[in-house]
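Here the complex is missing one protein chain, while the rest keep their positions.
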Amino acid sequence: MLLALLILLLMAGGIASGFLARVSHAACRWLALITVTIAFAIIVSVWIDEGLSMTQTDSWLRDLYIPWIPSFGIAFHLAMDGLSLLMLALTFFLGILAVLVSWKEIQYRVGFFHFNLLWVVAGITGVFLTMDLFLFYFFWEVMLIPMYFLIGIWGHENKQYAAYKFFIFTQASGLLMLLSILALYFIHGEQTGIYSFDYFSILGTTLSPETGRWLMFGFLIAFIVKLPVVPLHTWLPDAHTEAPTAGSLLLAGLLLKTGAYGLIRFVLPIFPEASASIAPVAMLLGVVGILYGAMQAYSQTDFKRLVAYTSVSHMGFIMLGVFAFNELAMQGVVMQMITHGISTGALFVIAGVLYERIHTRDILRMGGMWKKVPFMGTVAMIFVMASLGLPGLGNFVAEFMTLIGAWQANKLFTIIATAGLVFATAYSLRIMQKVFLGKNIEGHSMTDLSLREKFILVPLCVVIIWLGLFPQQVINAARPTVANSMHAKNHTAIHQEAQTNHVKYTSAFTLEKGGSHEHE
Amino acid sequence: MIKLLWLIPTLPFLGALILILTGSRLSWRIAACIGAGSIGLAAILTILVGYDFLASGKEAYLHVAWNWFQAGDLSTTFSFYLDSLSMVFIFVITFVGFLIHIYSIEFMQEDEGFSRFFAYLNLFVCSMLILVLADNLVLLYLGWEGVGLCSYLLIGFWYTEEKNGYAARKAFIITRVGDTAMAVGLFLLFTVFHTLNIQDILTQAPLLWTTGASMAVVIGFLLLGGAVGKSAQLPLQTWLPDAMAGPSPVSALIHAATMVTAGVYLITRMHIVYELAPLAQLWVGIIGAITLLIAGFSALTQFDLKRVLAYSTISQIGYMFLAMGVGAWSAAIFHFMIHAFFKALLFLAAGAIIMALHHEHDMFRMGGLKNKLPVIYWTFLIGAASLAALPFVTAGFYSKDQILWLAWAGEKGNLWFFLAALTGAVVTAVYTFRMVFITFFGEAKTKISHVPGMRITVPLMVLAALSFAGGFIELPHTLGHFTLFSDYLSPLLPAVTLKEGIETTEWTIQLVTAVLALGGLYLTYILYVKQPQLSNEIKSSTFELHQFWFRGWDFDALYNFVFVRPFVFLSRINKNDVIDQFYTGLVQITEYFNSAFVKTQNGVLRWYVMSIVVGAILILTISLFVQP
Amino acid sequence: MNALPIDMGLLLAGVLFTLGLISVLIRRNIIFMLISVEIMLNAAGLAFIVAGSRWAQADGQVMFIFILTMAAAEVSVGLALILQIYHQLKTLDSDAADKMNG
Partner (left out) sequence: MNMNDIMSLIPLWILSSAAILIFFSISIKRNHKVIFVITVVSLLVDFFFLTSYSIKHLQPVEPLLIIDGFGVFNIGLILLTTLVVVLISYAYFEQREERKEEYYILIILAALGAAILVISKHFASLFLGLEILSVSLYALIAYLRKRERSDEAGIKYLILAAFSSAFLLFGMALVYAATGSMEFAGIAAWITQAHEMPTIVVAGFGMMIVGVGFKLGIVPFHMWTPDVYEGSPAPVTAFIATVSKGGMVALLVRFFNTLNGYQYTTFMLVFTILAIASMFIGNILALRQNNVKRLLAYSSIAHLGYLLVAFLAGEKLGMEAVIFYLVAYFITTLGAFGILATLSDKERDAELLEDYRGLLWKRPLTAIVFSAMLLSLAGIPLTAGFVGKFYVLAAGIQTHRWLLVIILVINSVIGLYYYIKLIAIMFDQKQAARTSQELHPLVYIVSSVTMAILVLSLFWIGVNPEGMMTLIRDVVR
């Protein structure tokens, strides 16, 4: 129930703050802030409740099952395991920051903005929780529309174009996933006689290699567009660049992660053989992404665009790690999801903070800011270093585990990916050089971070350093999920277990189905 | 007391943290107290810990702070491992570091980034300590990258100058190239040993591999890659001369005494792997030999005081690599320590000169400082003598002589190594005293603006004393056979087995070395003091070669041409992302179809009728004639 | 009636239909277009009668009556519209009525 409550809370909070804006903008902001903070508090309390070390083997912490569209075997089925917990914690953490970061930036249509913001967060929450494929697709799409509005209404100069591109790319790939979901549904139904979209039922479906591969492509394409993987990445630089700061924060921090999450949650467990068979190609794509993203990032002059391309590069590690098929790499991926969310999010916040002050994102027009804003410079330095994978910061742990895991799978690709770190250094340092070091060419004068901005950036710093030095809790939390997705080969066992857990539901289906809905 | 080992890296870290958090709000005195004080405390602690350690007689002490991360087979801890090797390093780091901090208080006093400078410097010391104390390679990598970061920050300390930023980035990126190789080496090690704990690896390696095992060789080369990057050896040496853009104390601490020798530390630390991989070890020696030569020749042609010293550093580290290449581990470490003393001294003295002369770097615009800055002159001279390895009195002589001798006599040594080292010795003497003569002799060309105070001179004198006396803890057996240092290291680092019946030549070798060093000194004296026009003639007659050496053998140009330009070119040309063209193309195609179809919708009734008729004919044709 | 083969009757209807069709295509005057459509409708009616006669059922003729009625209704509305069009365009050229396009 708690899980549904989370989503409802966010949706209700969104609507309420939307209306409250008619009374007072400040009240609207506060309400939004409080809503997300409550959600965050709930997740933290769950985490504490489950014990911070999370050493238990049973991977499911919470489960909620409400039949929704029984004719299709669709249920409102939410469940949370360690991975979901981590992702939710990240979601609400960044959600809080997204509200804060918009405090000054968003001055028109405040109510509608916060409505959209909270609904994006709600949609993402749904994506991270749902255990029903139909519901998953449902949330997958639901999070797009408010995001589209965030970009399209409050974005920068070229916002319409970016918003279209974002929407169309994700929709196109999402629909292909819907096809796969439906095909899976019918294949599973024909095999077992149980027509259900439930994740745990679907897991056990046996597929012929050919079918398996095609169906996996459907899922894969949705996730790698979101991730994004070169050459499906071109929506991302535009979307990131044009979105308002909160939008970029959510895009980079969370929306990209839904792709990675999908890979771990769905692609590997449901299609173990098929994903193993394309692993080399997928890893190659990852490597290409790492290098291509880095190369593109190097030449960009728009701060946000640059950071966007670094995301492309960093997400390459996720592809590399996921398809390395071992626990280390997968743990690295989980870590990367979180740390990238934080470090790139922070860089976007910095870009936003700069934009608020000097109204440009062109790094060629910046320079020498350190003298004026040493605090901001220090913070930026930390995240630039995080983005180039400096040990001691979270990203290093992620990348190191990913690479060392990937090494077991493919040595050549790992070497190239490791070399990508050199390029990461090149583009990361370029940010520092062009923005904070060098000479202040245009003589911008500006004030250092305000208290509110410190409130946003300092926690991010603390978290990224914390993750760099004490990442074990995160690793422990993700362990059961990672293990499950890893041992995809003997998934039938897990499936059976899951089946018994859900036997009451599935049997309810069978009755329902047998009576009314025959697919001959 | 030894239990407080963890405090040694923690103190500088806290210092850095306080300085960063307070920003520039602290007065320079307090900042200096925190900055230098934390290192001072660490240095005192090092003595106490070292005393405890030696007294305990244990081989090693391990302090586990916390489990860092553990997933799958990989398990890393945040833990410090103290043995005789790391002891030497933390001693040098804290002590030389402390002296340099003291020096910096005066050197940087006027700088507005005073507290930032100390923050970086403290952070550096912390990282360096972690590097040498790490008990596993991941933590070592943390320190490794940490010092890289600090090096970057400090080279680019005066960030408003574009070229400083460039030098800083160059240093970081080039060392990162080496780090990539090292990281791959770690992956390989992990695949083989399922652990990255250094001691576990070292104990298991001999059991797992026979000498010459290909895996060992590959790993050896990969770690060498890392070492070569950090220690500015061929082919990744190009960043160090540019790194002189940083303040002089930085050059002294990071780019002479400590960080650049991290490669030496790494290879020595992993010496068992190299013992098992003779090919890799041979290449360590070859790289050392070549580097010491090309850097030495480059040093001959520089006019920037600090650049001479930079090239000389590369060259001296080349000696250390050469020593490691012949398996003279303790000789390499000995030379590291002595080099740390005299090179820090030289850099600090050079810094004092530069500060005294209004930030003048050009030697040829100095001159005649012998009388004006006597303290500097004498200390510099001691450092220079040590660098040039003037026989019998200087520490440098003993450390370098050991390397020369072992390159000749060691089992893995050979004539080429020896000749390279010998040539290097002459060249060293020449460029060293060229520097001394040009800077301190002749007539003054620039006015002195600042006379160094106590905070500068005291560290100089301490370091001078060390450069002078440091050598006597390890004497060749022809000269007293006093082997305190190598004995101290011997449980850890095996001694070199000599070739059969070669002991007798030791005297000859020492004599040759001594004569060559002195000969070099005399040659320089003639060229730069007696007949200065001669040096100009040589310079103009070999102008091309001179310039070639001056540019560091054109490695920069080569790398620019092969790597940097193509990358930047590709990146620039593709700024708008060629892949996007594909999607734009799709859009254009649909738009083309749109305009084509829209033309059919022309509003003319008969046209619409026609469309129905065509449709009808089509349907009838298909229904009647196509049999699917 | 049996003397006449059903095919011939349908063929006749078909020819009539085609004639109407072609003349809809080539006529520009709206009234003529309307008339041509009427011819097509009547061709269909004829086909119904032929078919009805084949099966000796009244249904074909009933359908024909329906068609006639419908055609009458259609023409009445059609003529009214044509009148309107003529008021506005001052021509009966159907090609002139192409204000809406794109």
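Annotations for the structure displayed:
Which chain is which? They are A, B and C, in the order written, and residues in each are numbered from 1.
Going forward, contacts are C-beta pairs under 8 Å (C-beta built on N, C-alpha and C of every residue); 3 or more make two chains touch, one makes a residue touch a chain.
This is a predicted model, so every value here is computed, not measured.
Here is the thing to keep in mind: the chain we left out touches A, B, C in the whole complex.
The chain not shown here touches chain A at positions 68-72, 109, 112, 134, 137-138, 141-142, 144-145, 148-149, 152-153, 160, 163-164, 167-168, 171-172, 175-176, 178-179, 182-183, 185-186, 516-520. In the full complex, chain C touches the hidden chain at residues 6, 10, 13-14, 17, 20, 24, 30, 33-34, 37-38, 40-41, 43-45, 47-48, 50-52, 54-55, 57, 59-60, 62-63, 66-67, 70-71, 73-74, 77-78, 81-82, 84-85, 88, 94, 97, 99-102. Residues of chain B that touch the chain left out of the display are 590-591, 593-595, 597-598, 600-601, 603, 605, 607-609, 611-612, 614-616, 618-620, 622-624, 626-628.
As a convention for this text, only the chains that are shown with their structure count from here on.
Chains that touch both chain B and chain C: there are none. As a whole-number value, the distance joining the C-alpha centres of chain B and chain C reads 96 Å. Mean C-alpha positions place chain A and chain B at a centre distance of 39 Å. Chain A and chain C have CA centres that are 64 Å apart.
Along chain C, no residue makes contact with two or more other chains. Of all residues in chain B, those touching chain C in their complex are 598, 601-606, 609-610, 613. Chain B contributes residues 20, 23-24, 66-74, 78, 116, 138, 141-142, 144-146, 149, 152-153, 156, 159-160, 162, 165, 168-169, 172-173, 176-177, 179-180, 183-184, 186-188, 190-191, 567-568, 570-572, 574-575, 577, 579-580, 582-583 to its touches with chain A in the complex.
Interface residues of chain C facing chain B in the complex, by the touch rule stated above, are 21, 24-25, 27-28, 30, 33, 94-95, 97-102.
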